[in-house]
Structure formats: structure tokens, C-alpha cells
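Presented below is the structure to which this report refers.
Removed: one protein chain of the complex. Kept in place: all other protein chains.
Up next, subunit A:
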């Protein structure tokens, strides 16, 4: 388990929570339960009527239970993406 997240430490990551929220930030640490410390966190808020909004929320400790997915954010692809024009529904929450 520790090996799976070790390669993502100090990398920019995309975190998808079970309540449907999407965060991006720098993975600073983790533990066996996938509890995570996320630095420079921004919440990405999607809407079907307006473009994506990014809200800075600082350093977060996130409980592993509430994490659905952690992805490595490819910064090149992220810069190329046109989030201002991305009008989509937010991701669905995960029913556990």
C-alpha cells in the first residue's frame, strides 16, 4: 500500500472525494489508511452553466475513507486544457 502512493509524493495530484468534490494540490504525505496531506490545495468546482472555478483552500489533511481516487496531474495537459469553457456537471458522489 505504501508503495502505491510513494511515487506520487511531492507531485501535483488530482484527488476525487467520495462526496463528488475534486481537489488538486501537492501530495505531501500519506499513511497506510490512505489518509493524505495535500498542500497548495485548490478545489475545482464544475458547473454545467459556467466554466470551472478554482478556489484556493491551503493545506488539507484528508481522511482516507473519503478518498475515491488520487491521480497524478500532468501539468502540461492541465495547462492545455480549457477549463474556462468546460461546462460539465460535477462528478457524482460515490455511494458506499
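Rule of thumb we're sticking to: a residue touches a chain if its C-beta (ideal position, glycine included) is under 8 Å from a C-beta of that chain, and two chains touch if they have at least 3 such contacts; residues count from 1.
Note that in this section contacts and distances are computed from a predicted model.
Undergrad: If you had to name the missing chain as UniProt does, which of "LSM complex subunit LSm2", "Prolactin", "Large ribosomal subunit protein uL3m" or "dolichyl-diphosphooligosaccharide--protein glycotransferase" would it be?
TA: For the chain not displayed, UniProt's protein name is "LSM complex subunit LSm2".
Undergrad: Tell me where the left-out chain touches subunit A, residue by residue.
TA: So the residues of subunit A touching the unseen chain are 1, 3-5, 8, 14, 16, 18, 20, 22, 34, 44, 46, 64-65, 67-75, 77-78, 81, 86, 88, 91-96.
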